[in-house]
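Moving on to subunit A:
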Amino acid sequence: MREPVWEYLIVNYLFLGGLSAGLFFVSALATWLQEEGRPAYPHIARWGALLAPWPVSLGSFLLIFDLGKPFRFWKLFITFRWQSPMSIGSWLLVIFTLLTMAYLWAWLDPEERTRLLNYLPAKVRQRIPAKAVKWLEHDLSFWRRELAMAGFPLAVSVGIYTGVLLGAVQARPFWNTNLVAQMFLFSALSTGTATLILVRLFDKKRPVALAEMRFLYTLDICLILIEFFIVLPYLIHGKLSVLAVQDALAQVLGGPFTFTFWLLFLGCGLLVPLLIELNEFKPVLLGRGQLHISARWATTAAGLVILGGYVLRYVFVFAGQASGFR
Partner candidate 1 sequence: MAKKPTKRYAMVLDSRKCIDCKACIVACKAENDVPLGVFRNRINVEKAGDYPKLRMSFDPEQCHHCENPSCVRVCPTGASYQREDGIVLVKYDDCIGCKYCIIACPYDARYHNPETHTVGKCTFCSHRVDRGELPACVETCPSKVRVFGDLNDPKSELHQLLASRRHQVMNPQTGNGPQLYYLL
Partner candidate 2 sequence: MQRRLFMQILGAGTLVGVNSACSKWFGKRSSAVPYRLGIPTTCELCPNKCSVLADVKGDRIHKLNPNPANPKSRGMLCARGNAAIQQVYDPDRLKQPMIRVGARGEGKWRTATWEEAWDFAAGKLKATRDKYGPEGTLWSSTEGFQEVFFKNLGLAFGSPNIQRHPSLCLASVNLAYSMTFGTVPSFDLQKADYIIMAGANRFESIITPDTMDLIGGTMNRKAKLVYLDPRFTVTAAKADDWFPIRPGSDMAFILAMIHVIIRDGKHDKAFLDAFTLGFDQLVEHVKPYTPEWAEGETEIPAAEITRIAREFADAAPRAVFYAGRRSSWYQNDFQMRRAQAILNAIVGNWDREGGMVPNRKIAKGEFMFLPWDDPKASRVDEVEKDFPLTSAKDGVYLPLREHVLKGQPYPVKAWMVYKQDPLHSVPDQGKTLKMMEQMDFIGVIDIAMSDTAWYADVIFPESHYLERTDPIEVMPGIWPAAVYRQQVVKPIHDTKPCLEIAQGLAKRLGLSDYFDYTIEQWVEAEAKELPIPNGFEHMKKHGVVASVDAKYGTTRNEAHRFITKSGKIEIFSERLAEAGHDPLPVYTPQPQPPSGKFRLVLGRKATITHAGLTHLPWLNEQVPTNDLWLNPLPAGRMGIRTGDWLEVASTSGKVKIQARVTDEIRPDCVFMLHGFGKKSPWLKRTFNNGAADAVLLETAWDKVSGNAAMHETFVSIVKA
Partner candidate 3 sequence: MRMRTFAGLALLLVALPAFAETKGSDTKGKFYFKKSCKSCHVDGGTAKAITPLSKTQGQWKKFFETGKHKGEALSPKLGTPEQVLDIKTFLVNHASDSPQPETCGG
């Protein structure tokens, strides 16, 4: 083979699926963490909930579009094959997407729900029984927390799954390690966090609060550090592994993907945002004051994290397919 058969559609899908998982995870975390019985970071939680369903839906659409026979995608759902990560994954995606939708619904205010109803053409709207319309006004805020709790494992699963999809392929030594799944998970969470940083910074109606930024920064710094702790062992481990894996690593250690991997992923995607965020965080760390919020730096860092997440998937999808046993 050696010519890649999974290309940008799959890269995008892996990225978008991860992004949704990240958005949901952070949002759910923000919901779960409480202060005086209320979500500690409601704006983060709400934005996360509003955004989470869309990337994964788009990603799933791309995934179907990438099929040789897109109109046969339903065949995925008449079978369940526990040995096939893709079979597991497609069920997982459906459940996760439905859950994010429900979660989003729960985060909408009743007026917003009614407003949404008004977008429907009059003809359709008139057919909806009044009882159902009335139901829109129910307070669902209680369900937010329940759904967040239920969604944690699903979000983590989706994050991991995108990595497992690749990692479970023993034919591609570049992928065939559990570190890939973990890297994809933490990268997913990190891109979710970064997206929320961006969103909060651009939310002019409810300007971002210091506590929120601190929460997001803390989270992101942790995630990036974890990613480092995964990537470095991945490389060291690979170099110490069997020949096929060593050969596969040549893709990023002196091969076609070296530049992309080191400069764009490790450098721009992890190290630079980490340094920026640490720098912003420095006063807190040194106990000399408050977190410094520079919109420009924060935007840069978040943007780079998202870019890094994308590049990670790009490198893995293409380098992995180019690796093999010969």
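Everything that follows uses one rule, which is that a residue touches a chain if its C-beta (ideal position, glycine included) is under 8 Å from a C-beta of that chain, and two chains touch if they have at least 3 such contacts; residues count from 1.
The set was built so that all candidates are chains of the complex that A comes from, given by their letters.
In this text, all values refer to a predicted model and were calculated from it rather than measured experimentally.
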Among 1, 2 or 3, touch partner of subunit A in the complex: 1
Complex interface listing, subunit A residues touching candidate 1: 1-2, 5-6, 66-69, 72-73, 75-76, 79, 81, 83-87, 90, 165, 168-172, 242, 244, 320-321, 324-326
